[in-house]
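Heads up, one of the protein chains got dropped from this complex, but the rest are sitting where they should.
When the chains are written out, they are named A and B in that same order, and each has its own residue count from 1.
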Amino acid sequence: MVPRVAITGYGIISSIGNNKAFTENSLINLNSGLRHTQYIDTIYQNIFPFGEVPYTNEELFHLAQIKKPIHLDRTSLLGIIAFKECIQHANISTFNNNAAFYNATTVGGLCEVENKYLDLIDRNQTSKIALDHFNLECAICTERIIEEVEFPGLATTLSTACSSSSNAIIMGARTIEHGISEMAICGGTDALSKFTINGFNSLKNMDSNPCAPFDENRNGLNLGEGAAYLVLESEFAALKRNATIYGYLKGYANISESYHATAPSPQGIGAQMAMQKALEKATLQPDEIQYINAHGTATLNNDLAEANAINNLFHNIPVSSTKPYTGHTLAAAGSIEAVISLMSIKLHTLFPTLNFKTPMQDVDFIPLQHLLTRKIEYVMSNSFGFSGSNSTLIFSNT
Amino acid sequence: MKAYIKSISCLSAQNSFPNNELDMLILNSTAIKHAIEPNYKDYVNAGNIRRLNRIIKMALVTAIDAVSCANILKPDAIISATGKGSLTDTEKFLMNLFEDHERLLNPVNFINATYNALNGLIGVHYQLSSYCNMYVHRGLSCYSALSDAILLLNEEPSQNILINAYDEITPDHYFIKNRLEYWKSDLCEDHELLNSTSQGTKAGEGAISMILSLNKDAENNQVCLELLGAKNKSSISAISKDLLTFIHTLKPDLILCGYNGDIRFKDYVSTLKEEHNIPVLSWKPLSGEFETADSFGIWFGHSILKKGFLDDKYTFLQINQTKSQPEFKKKIERILIYNHFFGKDHVVYFMTLDSKK
Partner (left out) sequence: MATETFKTQLKLDIITALNLPDITPEDINNDEALFGEGLGLDSIDSLELVVMLERKYEIKFEDPREARKVLISVNAIADYIDLIKQK
């Protein structure tokens, strides 16, 4: 008997709030976190809007309530804050040794290393570097989180670009379904960095206005930062410890599309396959889904592909992208939007696509533009990454 | 948690490619054990790899070779593992960023620096629509990828899953890791590495791909790979206890460990050094040290199992004293593998050759 995967807690930090309550508040009050960066020293400082968490690293350090006087990079700090909130929400005092942690990041400590890189490789400098001041590998960010919370189980790190933390959640679910762990903490974290800002700008994928997903005049994404984690637990274990269950992961899919190394097919074949496969896993029909939290990055390619895919599978379904609230938080996007999807179930509210004005000409598609009050049983959340990695999650209320 | 290795392919500092066995060893005192690159045009259209830097090309070649050697048209899923990804691309993009003050940046380096880039390329090569994942947890990356793959095989038993593990070293990254005291400060001969009394080791790099399946091929003896366990960190006593338990219950003919000559970590293999009945060898003098070097250990174990015994040329890799030479010469059918990465990311595997047809 395959155990059902219950969600017994979650934590979140992004530009729209440093915890669940602030996040819900921003979503309901249509408050976007997009603004010019205060902390990244970039020539694009006053050009692109970013979904930046409005705290310095020192302030994040205090928010994270770090026990030891150690140095931590921004990605790790964001991760620790969200992780601590999620285990508190789940009312976990101690972990079993067989609990698993699946963390996702693309930037890791690069947000910090990039500022010291020229010094690090300067052949005139032969002095020793303190280990906690060099954190290029993604593993180190995961390590810092598990050291801070004293996590005893096995932790690992995934990175599949924009679908990373959705894939972390899928791995956690599979570990529970196979009976290997009873509990898996899953999600991701990414901080803004010059590397990713310039990377996406080199692809000419960034909008100098607040992003407008599914809009005819969309011009690209706005980068964001943040972290979110979910506690996945076998339903049996959750009930046994009297945990509150906030929802279930009913279905999921991870499937690649091989149209091109960086772009989806305009027909959205990969996106459609991911959504179709997730529905099959959930044993649901398309018309049973009440809301889709789209990937909706506002790039020319993604939105056309995703809209086509949704039209091919669904009829008259409310769809929105919440990236105009948070920005595109890269590896954390999957888990941040998973938490937002669970919030929509909790609050009986569908959140709008801010900044939408004009429908796309090439496809008949109008996203949700206003808050909509509705009891939701099933919500779908999409995260479609670079190199064709497409992941879809389906959450249920009961 | 086990599966059969249908095929395996390895590019490394040794002549491991494409014949999957080492006729002669490449040993020297260089600080870095650079991987020997193949003639890429033999495997893939030059136009398709024109944007790729070396480690991605290498991993693409071992992937294509592994698929071909498994006699399948395409894999059913791709799961990859790396510690640092394409460092060359990351470095180029960073340097570009600084030198050109964030202007006129080449997007190709950014795309290829993205950890999932290899999976995308393999997918396009085979026109695949499949499960794909990428693990980036340093010394646990390979174990995590294999773990994911075996779960997938249990969900869909007819599949053939492609696993890729790769890491490269660059001059700049070698320099940084030198400042972090990773490497030997003096030149060290490979055949002396395991006897070294100084800290640090030698850098290496490589790309290893394999096809995993639950279906045993009736014609060929296939190697079975089992995942025994992994830990992010561990005390020496806990590791020693675990290893003794595995030796006692599994009765391996050979133990391969990833001791790399860094004296700071000798205690992790102290139990193995005291083992007198079973030869304990390290593969690190052949491969050098890198985050996914356990995949080379798996390749090495695979080559020994296929041959059936240990070659004399490997005697310098032994870290223990076995009672008599015949122990070294006997038939090898069961191999225990233990590795860690600078005291963290401990992994244990078990490989067997089922000689019964």
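Everything that follows uses one rule, which is that a contact is a pair of C-beta atoms (placed from the backbone, for glycine too) under 8 Å apart; a residue touches a chain by one contact, two chains touch by 3 or more.
Computed from a predicted model, the values in this text were never measured in an experiment.
A.B. asks: Out of B:N15, B:S68 or B:N106, which is the one that touches the chain we can't see?
C.D. replies: B:N106
A.B. asks: Just name the one of A:K116, A:K204, A:R241 or A:H348 that touches the chain not displayed here.
C.D. replies: Result: among the candidates, A:K204 touches the missing chain.
A.B. asks: Taking the full complex into account, find the residue in A:H36, A:K240, A:H260 or A:H370 that is in contact with the omitted chain.
C.D. replies: A:H260
A.B. asks: Sort through B:K6, B:K33 or B:R51 and give me the one touching the missing partner chain.
C.D. replies: The missing chain is touched by B:R51.
A.B. asks: Using the touch rule from the top, list residues of chain B that touch the missing partner.
C.D. replies: Against the missing chain, chain B presents residues 46-47, 50-51, 104-108, 111.
A.B. asks: So which bits of chain A touch the chain we can't see?
C.D. replies: Residues in contact with the chain left out: 202-204, 219, 260-263.
Just so it is clear, only the chains that are shown with their structure count from here on.
A.B. asks: Between chain A and chain B, what's the gap in Å when you average each chain's C-alpha atoms?
C.D. replies: The mean C-alpha positions of chain A and chain B differ by 31 Å.
A.B. asks: Which part of chain B faces chain A closely enough to touch in the complex?
C.D. replies: Touch residues, chain B against chain A: 78, 83-84, 93-94, 97-98, 101-103, 105-107, 110-111, 113-117, 119-121, 123-124, 126-141, 144, 148, 151, 154-155, 172, 175-176, 179-181, 230-232, 291, 344-345.
A.B. asks: Touching residues of chain A toward chain B in the complex: what are they?
C.D. replies: That would be residues 42-44, 105-106, 108, 114, 117-118, 120-121, 123, 125-129, 131, 134, 136-140, 142-143, 146, 154-161, 167, 171, 174-175, 178, 180, 194-195, 198-203, 254-262, 269-270, 273, 385-389 of chain A.
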